[in-house]
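With one protein chain withheld, the remaining protein chains of the complex are depicted in position.
And now, chain A:
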Amino acid sequence: MAKVYEPEGGSEANRPSPRGASSPAALVRAAPDPAFTVTFDGRTLTALPGQSIAAVFWAAGILSWRTTRAGGEPRGAFCGIGSCYDCLATVNGRPNQRACLVAARPGDVITTQEGTGHADLAV
């Protein structure tokens, strides 16, 4: 299983700033629809409707959710737009999902990406 970073206090970066400056949500005056939960390797995370799985992780202070094949290095989202494939995760049993593209849905079961995922691909 991947080593996953969890800072003290979880989603600190995404809470309103103590300096009275804004959070991302405050900046655009977001009043999201009701939150729901997903699980990541058994841990329950809160998701807002429309957030990608990577955004749900970042909101929880989780920056890595995979380890590399050769070096066992932790990785998470890098390019944020679907081109680097660093953010791969297994979602509801389906491997090789780009967490930065796939929207979280209520009850999603997300697990650490296992194996290379190259087996069924042409490239």
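Keep in mind that, in the parts below, a residue touches a chain if its C-beta (ideal position, glycine included) is under 8 Å from a C-beta of that chain, and two chains touch if they have at least 3 such contacts; residues count from 1.
We take it that contacts and distances are computed from a predicted model.
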(message) Can you match the unshown chain of the complex to its UniProt protein name from these: "Probable membrane transporter protein", "Response regulator", "FAD-dependent oxidoreductase" or "Aldehyde dehydrogenase family protein"?
(response) "FAD-dependent oxidoreductase"
(message) In the complete complex, the non-displayed chain touches which residues of chain A?
(response) 3, 5, 7, 12-14, 16-17, 21-33, 48-52, 54-56, 58-59, 63-64, 68-71, 73-86, 88, 91-92, 94, 97, 100-103, 105, 120-123
